[in-house]
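Only a single protein chain was left out; the remaining protein chains are all shown in position.
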Amino acid sequence: MTRPASPPAPKPLALVCPAGTPAALDAAVEAGADAVYCGYADATNARNFPGLNFSPVEMRAAVARTHRAGRALYIAINTFPRAGEEAVWHRAVDNAAEAGADAVILADLGLLAYAQAHHPNLRLHLSVQAAASTPEAIRYLAQAFGVQRVVLPRVLTLAEVTALTAAVAPVETEVFAFGGMCVMAEGRCQLSSYVTGQSPNTHGVCSPAGAVQFRREAGGDVTARLNDITIDRHAAGSPAGYPTLCKGRFRANGTTGYLFEEPTSLNAADHIPGLIAGGVRALKIEGRQRGHAYVARVVAEFRRAIDAAVAGGFTLPDLASEMEGGRATAGAYDRRWR
Amino acid sequence: MTLERAKLTLGPLHFHWPTAQRRDFYARIADEAPVDTVILGEVVCSKRAPFFDSHIPEVAERLHRAGKEVVLASLALVMQARERQAVLDLAAGDDFLVEANDLTAVAACAGRPHTVGPLVAVYNPGTLELMARQGATRVCLPGELTGDAITALARAAMITGTEIEVQAFGRLPLAISARCYHARAHGLHKDGCRYVCEKHPDGMDLDTLDGTPFLAVNGVQTLSGSYLDLLGDLGRLRAAGVSRFRLSPQDCDMVAVAESFRAVLDGAVPAAQAQDRLRDLCPGRRFSNGFLHGAEGKSYRPAVGAP
């Protein structure tokens, strides 16, 4: 395969960073990302938000800029093609190959088969949306489609991640380290479509903006709704999260609370040394929907933390202000979370 | 065009019923329910499996004697070593067809006849054809698919010879997690859950802050608050090429539910009349079919062309 620039030399733990706009891409590269992942501005990617993402022309320019800086660019085409509209997803894969992407991040098995058949030199990463959580599943995907890296579902403990990484080598593993956190197994959640009719799996958007309403009540409280479903209600000054159902407050078993998860972000920064020791190939930052200020800040902090960990002097990044509800959880990496 | 007689599948029981209740339930299904296929096995939580696994051979035998096809379902979310082994053992067995409910099982079943459950992402003909090439003889489609998507998939399935199944009754499985919400709602962790999910044989109701009924929690699984009811849509789906309908067991008279669906499929009872009966069978429940109509899943839309 011909590329404008050769990919960067292998590092022990690559930092894979989000970009929803060209400005965020530049911020990620400048802040020390080893790779940046982007999506096309349509339903082919799982952050199909209004005004976000790249046109094919912008994507080609993004690949060129990233390669000039000696970094890699991955293109997420990680939703499931809607029956009858597969051509849109096929075109996205074609465009990504033509743009010179270093990898495409796919979830749909049929789309993996398409990419393998039509672009045999295109590197394939398995999206978290594919929900491959075991060595058996991953080996099968590597064998069937030539998948070279797997983004692991956010359901595994650190011990399970480490064991899995060893079991699937030479297939690489990539894990989420920071940002928005799905509480449900990704790619298998129909909560948002149950309420809005639009699915993260086929429309690429959870809690679509068009269905979200914030209303200030007479008493000053703010109510967040998704269509006609009240997600949460809180005092005007208290910290907030994304208006997603899994971070909502509900009543069950006679009590009211955040039954699934509090408004919180994932922060696995303190597991960086363990992930390096466990042979994980890449750390992923979530947040293609975030502004470039977020990207710059989070990427720089993680760059510093990884470099320090490699040098043996690891210290935690401080990123509280970038988090949902101003707080974080290590999620499933910590067994007690379950 | 004459259509082959549509079949009914009794889906896996999602809830943690006491062993005795389960055995009685399947005994009655064997004797009375007009279903063609019964799916056994724990799909939701591997911690529950030991309670009923040892009874499966006997229950399966009884169902088999009653003329029902028995299919064994695999776990929806596989993470731990013993869960993986259980999937491999299941796939290696010769006695029953296996329903794959995650990619571990899809991988383990590849190369031999099996079925694919609604928790595996089969959203388009490309993926369906891939599944068929690997030995899937039947695919139950994800609940959130629209009627148009189902139609496109059923058309593709005619070429591959795959049976297309669609859930037509019961709570929709909307999400699965590593975290147990039943335990969390009781101030417990999954490891020390005390099997509190047994308290809610039809799922634990979850309401919004306004008191609107919304979802049902079942351990690590989140289900729709409403029951799916596709009685009014069966004709359209049959015409599209859907050959099987899945009834998901709820804590109600499932024999009577199966009779209602059978009667509508056989043209013996009008859909509207069966729907009235279904509401009598499930007092206090709300019904939905929105996904099929391309709308929010929780809504109920009258069937296209319904009288």
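Quick notes on this structure:
Each chain gets a letter, A and B, in the order it is written, and its residues are counted from 1.
What we mean here is this: a residue touches a chain if its C-beta (ideal position, glycine included) is under 8 Å from a C-beta of that chain, and two chains touch if they have at least 3 such contacts.
The rule is short, and it goes like this: contacts and distances are computed from a predicted model.
As stated in its UniProt record, the chain not included in the shown complex is "Putative lipid carrier protein YhbT", which appears among "SNF2-like protein", "ABC transporter permease", "Multisubunit sodium/proton antiporter, MrpE subunit (TC 2.A.63.1)" or "Putative lipid carrier protein YhbT". Although it is left out of the displayed model, the omitted chain contacts the following shown chains in the full complex: A. Of the candidate positions A:Q116, A:Q148, A:Q213 or A:N227, contact with the unshown chain belongs to A:Q213. Residue in contact with the omitted chain (choice from A:P170, A:G219 or A:G237): A:G237.
Not every partner is drawn; the one left out touches chain A at residues 20-24, 49-52, 208-210, 212-216, 222, 236-242, 263, 289-294, 297, 320-326.
Simple rule for what comes next: only the chains that are shown with their structure count from here on.
If you average the CA atoms of chain A and of chain B, the two centres end up 30 Å from each other.
Partner chain B is touched in their complex by these residues of chain A: 80-84, 86, 107-111, 113-114, 130-137, 139-141, 155-156, 160, 183-185, 187-191, 193-197, 199, 201-202, 227-233, 246, 248-253, 255-256, 259-261, 332, 335-338.
Chain B meets chain A in the complex at residues 76-80, 84, 87-88, 102-104, 106-108, 110, 119, 121, 123-131, 142-145, 148-150, 152-153, 156, 172, 174-181, 184-186, 189-191, 204-212, 214-215, 217, 222, 224, 290-291, 294-298.
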